[in-house]
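All protein chains but one are shown at their positions in the complex.
Lettered A, B and C in written order, each chain numbered from 1.
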Amino acid sequence: MHATADRPLNVVVWSENRHEQLEPHVAGLYPDGMHNAIKSGIEENLGARAVVTTALLDDPEHGLTEERLAQTDVLTWWGHAAHSEVSDEVVDRVHRHVLAGMGLVVLHSGHWSKIFTKLMGTSCTLRWRSERDRELVWTVDPTHPIAQGVPHPIEIPQQEMYGEFFDVPKPDEIIFISSFTGGEVFRSGITYRRGHGRIFYFSPGDQDFPVYHHKDVRRVIANGVEWVATDRPERAVPVLLRYEQGDFFTGHGYGGPLSDAARAAAGNAE
Amino acid sequence: MHATADRPLNVVVWSENRHEQLEPHVAGLYPDGMHNAIKSGIEENLGARAVVTTALLDDPEHGLTEERLAQTDVLTWWGHAAHSEVSDEVVDRVHRHVLAGMGLVVLHSGHWSKIFTKLMGTSCTLRWRSERDRELVWTVDPTHPIAQGVPHPIEIPQQEMYGEFFDVPKPDEIIFISSFTGGEVFRSGITYRRGHGRIFYFSPGDQDFPVYHHKDVRRVIANGVEWVATDRPERAVPVLLRYEQGDFFTGHGYGGPLSDAARAAAGNAE
Amino acid sequence: MHATADRPLNVVVWSENRHEQLEPHVAGLYPDGMHNAIKSGIEENLGARAVVTTALLDDPEHGLTEERLAQTDVLTWWGHAAHSEVSDEVVDRVHRHVLAGMGLVVLHSGHWSKIFTKLMGTSCTLRWRSERDRELVWTVDPTHPIAQGVPHPIEIPQQEMYGEFFDVPKPDEIIFISSFTGGEVFRSGITYRRGHGRIFYFSPGDQDFPVYHHKDVRRVIANGVEWVATDRPERAVPVLLRYEQGDFFTGHGYGGPLSDAARAAAGNAE
Partner (left out) sequence: MHATADRPLNVVVWSENRHEQLEPHVAGLYPDGMHNAIKSGIEENLGARAVVTTALLDDPEHGLTEERLAQTDVLTWWGHAAHSEVSDEVVDRVHRHVLAGMGLVVLHSGHWSKIFTKLMGTSCTLRWRSERDRELVWTVDPTHPIAQGVPHPIEIPQQEMYGEFFDVPKPDEIIFISSFTGGEVFRSGITYRRGHGRIFYFSPGDQDFPVYHHKDVRRVIANGVEWVATDRPERAVPVLLRYEQGDFFTGHGYGGPLSDAARAAAGNAE
């Protein structure tokens, strides 16, 4: 059904890769880095339907050059300790590509990344606690493609707690709602459309727990990767254009908000 | 029903006030400025329920100081030719107040303002034509408070055409859909919640036509002003806090994403 | 803001009143019947803004005559053991009044009532357990009028568990999400618009626990009563009418789907 159905999806797994360097227990859980755990989870579910590579904060331009993004169908994003180190230029570039049609899967602590807050327009804050709560992930949209192939609920033995109020725009779709041992709830699997792009946010996943090795979590992420991949054949940011009456297909350029005379007057006034 | 029910709403009508200075035909339509036409429309509908003042681009800090915003229940925004002249600092300030609970009514060409695009996260582009199309504004959410007291449809004899695709997030509510002489359609009255704030975007209104003197348009804007005013008693931006298990009401500070040991290691590494 | 702002809302609290008659422990919790507990909760919150009466299954026409419904701004509905005893004729009558603009608040086990399932079009099934779970009711739409004046979360010490998947249409708004001791979650406060009417479903409340004496639950129900009351001045079911081109305000009658000639031919064919 995808425009891309005749070729594999190009998926880039982005990660900051800092906890794995700085915290031995994280390195123990993810000896190849969280990015490679996420990558292998996608590969194990999508097989030949995806070609998955990784990009890291410390790569030149964070591994997200214009050329690479132009060939990326879906980008997944994990960040936590180093959100502020991501350059605004790269964030603007990723933002532009999402509006143009690149799919985006934002994972766990990526809720506070520059790219996610820029796309949401809100604070993206929440309540949290890292104390080995059990997380149960319940499906509330059972026909959604992202919810296929996982039990109801998904059980995650130990997880960081993320709780409401989660300050995000009303989701287009709420697929999963989680509860935690402490009784908190969280809209843990939600979708958004922005421009010509689709976004899936999925909260399960943390550096302190082996969540990205969890079979069901891996399946959901892979489902999300397929779902955010656009069906549109072209990659283009929406633009503001003038259309003459009766001609619905030939937009032309925007000359600015003022008439020539007004521009001249404004110029004289300066 | 409002927390503010026992006192009038403080409403600030913001406008860039440039076309009126530069274009005689605009000055002819709006001899007191568009801001005063908008202001009088709110006053004629809300009477003693609102105290309305104006603020302009050329005022110090655009008339939007921290002190003034802190006392503003609802801000309305009209801009067009000078979006880029609005300082980023003021935009950040308004954004923070919206997330904290200030209501925002964005009018017409304000769709491309810095504050609206920041809150939306999208390009906010559309198709347009200024050729005296008739606009019909149809109600598709008849129980919505903003739709009360106006005919179905509202008829606006001459208007700028705004057409789809309008690149905004899926609205929380679509109240009005417009058609134009040329056959274009537009989601012309839409709402969003962001943080603790409410937003109403209403597209009818233009500097080249006397739309802000139109009885029904004035009623809708006044309805919107009342609807975006929050019922919450306090003004506060959502924050990220840690909550211990079993204590749902005492969040405490966020110490950062890394453990002390990891921070030390990171420091040593630099 | 209500069309009815100049007079109190007429609120009818409907209940089947069977458990109270048949089960001593229910009678012990609700010696005046659950309906009177619900009624007093609305009165204590709305005061002079509402006039509240009750209607019971065993009343003639279940207490819901055409005349009474025509004067009712808001109907609240509690049923459980006797859903099937509600006459289809009364259900159709209530349905018509909701589409015409009467507000409806459906409580707890009313999820499986004839009127709610008719309005929803789905099975309205869920998972449940009555084992004294603690219910926590979290607000996920903090600017909603129905969420005002209650803590986040509301704590209900003992409650029946209602869990997902709750087979209802996607809510227009999700205001509350609950968790239970057992880890289940539930969309416990949700709204719908149907025709010219508004509906609020709120799940906390059960015959086996004193939930309708809970201060916060009473506040939410009262908030819901005010929110579902329509702002529209007239009470009318939407109708299918023909409108000639250029006349937007004078619909006329529908003569049926076939031309006169076709009707004649169809008649001959019979």
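Following the convention adopted for this analysis, a contact is a pair of C-beta atoms (placed from the backbone, for glycine too) under 8 Å apart; a residue touches a chain by one contact, two chains touch by 3 or more.
In this text, all values refer to a predicted model and were calculated from it rather than measured experimentally.
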From the listed residues A:63, A:197, A:224 or A:257, report the one that touches the chain absent from this view.
A:197
Where the complex has a chain not shown, which of C:47, C:157 or C:238 is the residue touching it?
C:238
Across the whole complex, the chain not displayed is touched by chain C residues 18-19, 21-23, 80-81, 99, 109, 112, 118-123, 125-129, 131, 133, 163, 165, 167, 169-170, 172, 181-184, 192-195, 237-246, 248, 251, 256-259, 261-262, 265-266, 269
In chain B, positions touching the absent partner
134, 136, 138-142, 152-153, 163-166, 170, 174, 177-181, 183-185, 187
List the residues of chain A that touch the chain left out of this view.
1, 3, 101, 136, 141-143, 145, 148, 151-153, 155, 193, 196-198, 226, 230-232, 248-249
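Please note the rule applied: only the chains that are shown with their structure count from here on.
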Chain B and chain C: spacing of chain centres that average the CA atoms, whole Å:
33
Quick check: what residues of chain C touch more than one other chain, meaning two or more?
136, 141-142, 152-153
